[in-house]
Structure formats: structure tokens, C-alpha cells
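Missing here is one protein chain; the remaining ones are kept as they sit in the complex.
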Amino acid sequence: MSAGFGSRVRERAGGAGLRLYLALGVVAALVALLAVLLVAPDSTAGQFAAVLFANSTFASALRLSVPIAFAALGGIFAEKSGVINIGLEGLLIIAAFAGIYAADLLGSPWLGLLGGVAASTLFALLFAVVCIEFRADQIIAGLAVWLIALGLAPFAAQVVYGSTNTPRVATFATLPTMGIPVVSEGVTAELLFGYALVDLPFFGALFSATPMVYVMFAAVVASWWTLNRTAFGRHVRASGENPKALDTAGVSVSRVRYAAVLLSGVLCGFGGAALSLSLGQFIGNGPTMVDGKGFIAIVAYLLGNYNAVGALLSTLLFAGLDALQLTLQARDVIQVPNSLVRTIPYVSVIVVLTLFGRTRTPDAAGDHYESGEE
Amino acid sequence: MSDDGTGGPDGPDGGDPGEGSDAGVRGSVVGWLSRLARASAAERLFISGSALVLSVVIGFFIVLAAGRMTTCDTAAFALPPRVISLGPVSLGPFSWPASMGFCYDPINVYDRLFLGAFGNLAADPLNGQFATTLSETTILVFTGVAVAVAFKAGVFNIGGQGQLVVGALSTAVVVFAVAPLLSGVVGTLVLVPFGLAVGAVAGGLYGALPGALKAYADANEVITTIMLNFVATAVALYLTQDVFQDPDSFATQTRALPSYARFPSLVFPDRAGVSLLALALAVAVAVAVAYTLTRTSFGYDVRTSGLQPEAAEYGGVDAARTVVASMALSGALAGVGGAVYVLMVLGNFQTGVPDYGFDGITVSILAGNNPVGAVGAALLFGVLKSGSIVVDVGTNVPPQLVGVLRGLIVLFVAMPEFFRMVGRRVGDVAPERDRGAVATDGGERE
């Protein structure tokens, strides 16, 4: 135990330095590209930078961040409490389908969102019972959750709609079109130099996003607060680091773990439903529309060192790369086949994991805990 | 701290070496492995069997539920009216006044799923459906054994799919390039083994990569192998589309291999896409892997580092090298599976490879990671895969049902404790036994 712990302590120190370099590197690259954009906008690098700083790139980065960020927050809660939830992908898939199904049935994307959250939470409950009550191996059970969802969602789509892809339903309106008094008008009103907030270069995307983007930011703040400032958050951390300490302090470890895993279900529900409802359709063939976002989320929170804000920043990095490849494909800037460009997010995940793989995981993550055992 | 505390009364420190001491994925998998290893063969068989039965039962209800969600003109399956009421209150879900109809008939579905896979054996033992079953089985043996090998070394290889794709594409391309040099029987004798070797090398290298990342950079293999699956699929799509595309075809596929470069079908008709030779090879490989694991020094190293990495290190095993070697072996086996898929089933490489890699995980888990047991589990899954085609054609139940069953089986096998609890309750074994023993020494450890 001491050996394992020690090595992780050392890596924590090393990882912190690496993270700083990564952050600095990203900022430096952005600044350099911005400079190129201003100096030589017609060069290849300039065109590339133009794509990178396009309002639409940031907009799609935000949109792509939503499922990953929610799943990452869910993963943080579960793993911090000592239950590694590798089934995030499955929860996203289930929520994505249930969101569309409920929206179609009930006629509102908001009710669809509710349906997605309910389905995902139910699945998380199943996972929790299997892991906590029946001491299943967490990794294999998580994998099973993914595999079940991977079969069940297209199965259900096929049953209900006769195809693995569902028909379209109404999507969320964006902030300017939501008709919220003052706010919706405010972001479109011409304020300074004839610019409206939504027209700001790059950052304009922040003011014309769907509500789920703002919910995501709120969820990040709320998660951070919950984990770091509330008694529940402390219990979650203690349950993942040394469950016995928590148990002997008179707090039920399994209750804390149940709560944390269910919370991961709720959060994944938001993420998955937001994913499908922003498109207005569930796509269920192959790896489904979720397409590995749950696994990318795991790497995002590892890179973010289990910190909600860090996880959001890592998510923006991955989603940004994804958005970049989408825009590059669309604009035909660089002559690389699309199927290769599409691997950028996956390859970047592997690279990040290789550099930051030694993140310090909670000490008891993955271990079953039985109260009262000596 | 011991999970099920079977330490004897005088085993003061009979704790679990794998558990609690090693956080994270490896600890978890090792813990599950050691629990599994402790289960007797009969118990393992019982757990796998129960998992299967339970999955089938749940699948039954899923089919029923799905049958209520969809619409149809005539019910395929109906429950007679039943009214249970307590006085004036009728018990909603348990009570229905008129006959309740379902659009799908679960019994028919299972009949098609399990029996359909064999076709009409009495009339034609070489029928096409049975051929498909055997061909699926053959490839699943390879991917199942591949996962089992990695598992034995304590590594969870979810990348079988990617390794299979890489192996398949490499075989299709390299054999196609070499094939014109030879022909006839000689061509078959040389090209088929050569193609298998190409698949093994390509898959092996693609498996060794996450192995090395895990061994030397501590990158969690579950994540890297899943990512590499996505990468393999995308790169294979690019290579097939842009480099090796068959100009005469609209489908995304490479050019067809000459028939002498494929597995001779021997007994079955040529078009059946199955070769008993390949099946025999698969079984032989499973036996050889089992032999390697139990009878060789390398196998000893693999099993030791899978069960107890610290003890392996003590026993002079280079843990990092063993991880890389077993992942390479695992990848090679999946790669051979891909080569067989090309040389036996397709005759070229086509994008959209079926989920053999993921099914391999289920096969291995169902077989308790025993390579020989994987042959049986592969046959079962071959039946399910082949049967799902029959279900698709013969009923209107979506074939994705098999995907759900696959997940359910994995879930249930992952929780042996559940079946033990049920078993204990049924068998009325004193529940005191397990708990007390650990406590005996009251932690008088130094």
C-alpha cells in the first residue's frame, strides 16, 4: 500500500507541473495563431487560425462540450466516492435516446430533458446496486452498462420508430431566440460601436448558445461547491480515500456511494439528453451519436485532476479540437482526408492519458467496501 | 478488509493481497480475478449458467415490453384476461380485464434465436445458417481467447475490435499484393498461413501499443484500447476508401483475393463462408494458449503478474515486459481473428466490421477467462449472432436484442456475489461462516 501510494504522491507533484506546461502551451499556441491571423491572414496558418477563432468554431466547441462536461462531472462524483464509473458512455447513450423519446411523447425539449435524466438515473441506480450491493467488479459492470445501452437504445429506437435513427423533434431555442425578457433582447441589442454581444468575435458564441450550455456552466460551479465546501462533498472524498475512516466516523459509506453514483446518473442524463436534443434526433447506428464521448469525459476529468473546473477546461480542450476538425472538414482548409481528421480527438485523448496517466486516483477507488469488516 | 474473508481461523492475516492494496483499475480487475480464481470450476460454471439464464429471462420481458411499445395489427402473443382485485380496488399492473396482446412473441423469438441458428440440421447438416453459426464461432474463439490472455495478465483488453480490424485490413492488402506470385494448391498452402501471420503481426503490434503505454506510462488500458478502436475504424475507412478501394465496387471495400488465397471450405459449400479447417485451427489455438498459460514458464509469469504483480516482481518477472508481451499476444490473436474473417468469410476487407471484439469480451468473461472454456462460450455466441439474423428475417423484433443480451450477460457474470447470495439463501448455508472467520484474530497483526 505504501509503495502504491508513494508513487502516486510523487506523480501528483509531477502531474501538476505537466498540467501547467500544457496550459501554458495551449495559451501560447493560441496567442501565436492569433498573431498569424492578424499579420498574414491569407497564409495556410492564417486560414487555420481564422477557422480556429471563428465564432462558429467556439459555438460548436461549446455545444460539443456539453455531454462531455456533464459526464465528466458525473464521473468525478462517482470516482471520488470510490466507485469507478466507466459506464458514463452508456448513461449518455440511454439519456440521449430517452430524451428524444420523451420529447417526442410529451412535446417539449424540456420534458425530454427530464425523461433523459430519469432514464439515466435509473441506469445509474442499477449500476450502483450491482457494484455496492452485489460487489460486482466496477470496471466490468461499467463496461456492461455501456454494452447494454449500446444494444438497448438502438433496439428501442427500432421498436418505436422502425429505425435506429429517430425522426426529428423540436430542439432547444438559443438564448437570443428564447424570448426571455431583457436577456434575449439584451444580447442582440447593438451596444458598443454597433456590435451586439452575439456578434462579438469568437466570444459572441457565449451569448447565442442553447440553454444547456449555461446549465453546464452552472453545473460545474455547483459540483465544485458540493465537493469542496459541503459536508456531503467531504464524505464523498473520504469514502473514496479511506472508507473505513468515514465508517468509523459514523457515516454510512454505501449511502454516500449510492448518492454519488446516482448523481453521476443525473449529470449524465443532462449531458446525454442535451446531446440528442440539441440535434433534435437520436442516431443509433454503430457506436451511436455518443461516439466515445463518455470515455473522453473520463480522460477529461483525469486531466482536470478530479476538479470540476479543471474537468471543464480539459473538456473545452477536447471539444475544441473536435470542433476544429469539424470546421476544418467543412471549410476544406487543409487537404487531409476527413476520416483521418476525425481521429484527432481520440488520438489527443491517448496522448493526454500517456502524459497524465499517473494522475493520483482516490485510494479506495475500485474497491468494494463492507462496513464492519476488520 | 478481506472481501469475502475465507481466511481460516488460524490465518491471522488472510487478507486479500490484490484488493485494497492497489487502487484503480488494475486493483479492481485483479480483485475480480482473484475472486474468480477462488471460485471452484463448478461454481464458475454455475455463475456463467445462471448469468445466461437470468439474461434470457430479462430479455424475455424486454421483448414483451417492446411488444407493448410498438404497434401492430394482430397480436403475436397474448395473455388471457386476468382480474385480481381487493374488493373494489383492482391491482393495476397485475390485472387486466381483457386479453392483453403483445406485438412480439418472446417464445418465438427465443426459438428462432437459439434453434434458428442451426437451420434444419436433419434435412441438411451443411445448411447455410449452420455454416454462419460456425463461422461466427470460429472468429469469436480468436477474439475471446485474445481477451482471456490479457485478462490472465491482469490487463483488460477492450481493443480486440481495433486489433481485429487492423489484422483484417493488413491481411487483405498484403495477401492481395503477394497472391499473383503463386497459384493453385501451393498458393493456398503458402498464402493462408502467410495471411494469418500478417494478421497476427499487425494485430500484435496494435495490441502491444496500449500495452507499452500502460507498462511504461501508466496509461489506463481500458481507455486507450477503446480510443484505439475508434482510431482503427477511422484509419481503416480512410485506407480502404482512399488507397486500397476496389475500383469496380461501389461499396467501401478492397479488391477480392483470388480463391486460392482463401481458406479451403472443405466440407461446406464454397459460398457458405466457413471452413472447418479454420474452426479446427481456432480450437487448436485455444488449447495451445491454455497449455502456454498453465505449462510454460512464460505462462507462469503471465498468471503471476495477473494475480499478484508484487509477487511476480519478487519472482523475477519483469512486470512491464509481461504486460507488453501479453497485450501483444492478445492483439495477435485478435489480428488472426481478423485474418480469418478476411480469408474465410469475406475474401476482401470491407468497412463496417461486426462487433467481434466486443463479443470477445463477453465470450471471455462468460468462460471465466479460461481459453478452452472460451470455445464453448464462442459457440454459444456464434449461435446468438447467427440466430439474430434469423430473428431479423423471421420476426419483426430488432436484432439489436442480442446486443442487449450481451451486455446483460457481462453484467451478471461481473457480480458472482449475487448468485452466491441467492445460493446461500436457497441452500440455507449459515451466513455467519464468511464473516466471522476474518474477525477471529481480531486484527492482531503486527
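By letter and in written order, the chains are A and B; residue numbering begins at 1 in each of them.
As a convention for this text, a contact is a pair of C-beta atoms (placed from the backbone, for glycine too) under 8 Å apart; a residue touches a chain by one contact, two chains touch by 3 or more.
The rule is short, and it goes like this: contacts and distances are computed from a predicted model.
One chain of the complex is hidden; its UniProt record names it "Nucleoside ABC transporter ATP-binding protein", one of "NADH-quinone oxidoreductase subunit L", "Nucleoside ABC transporter ATP-binding protein", "Bifunctional protein GlmU" or "Phosphocarrier, HPr family protein".
Considering A:Arg168, A:Arg229 or A:Arg255, the position touching the chain not shown turns out to be A:Arg229 (whole complex). Contact with the chain not shown here comes from a single listed residue; of A:Arg63, A:Lys244 or A:Lys293, that residue is A:Lys244. Among B:Phe61, B:Tyr216 or B:Tyr314, only B:Tyr314 touches the chain left out of the display. By the touch criterion stated above, the residues of subunit A touching the omitted chain are 2-7, 9-10, 225, 229-231, 234-235, 237-238, 241-242, 244-251, 363, 372, 374. Think of the hidden chain as still there; on subunit B it touches residues 6-17, 21, 34, 37-38, 295-301, 304, 307-308, 310-316, 318, 432-433, 436-437, 439-446.
Here is the rule we use: only the chains that are shown with their structure count from here on.
Within the complex formed with subunit A, the subunit B residues making contact are 1-3, 5, 19-25, 27-29, 31-32, 62, 66, 69-70, 156, 158, 213, 217-220, 222-224, 226-228, 230-231, 234-235, 237-238, 241-242, 358, 361-362, 365, 398, 400-408, 410-411, 413-415, 417-418, 421, 435, 438-439, 442-443. On the side of subunit A, the complex with subunit B involves touching residues 1, 4, 8, 11, 84, 86, 130, 134-141, 143-152, 154-156, 158-160, 164, 287, 291-292, 295, 298-299, 337, 339-340, 342-343, 346-347, 349-350, 353-355, 357-358, 361-368, 370, 373-374.
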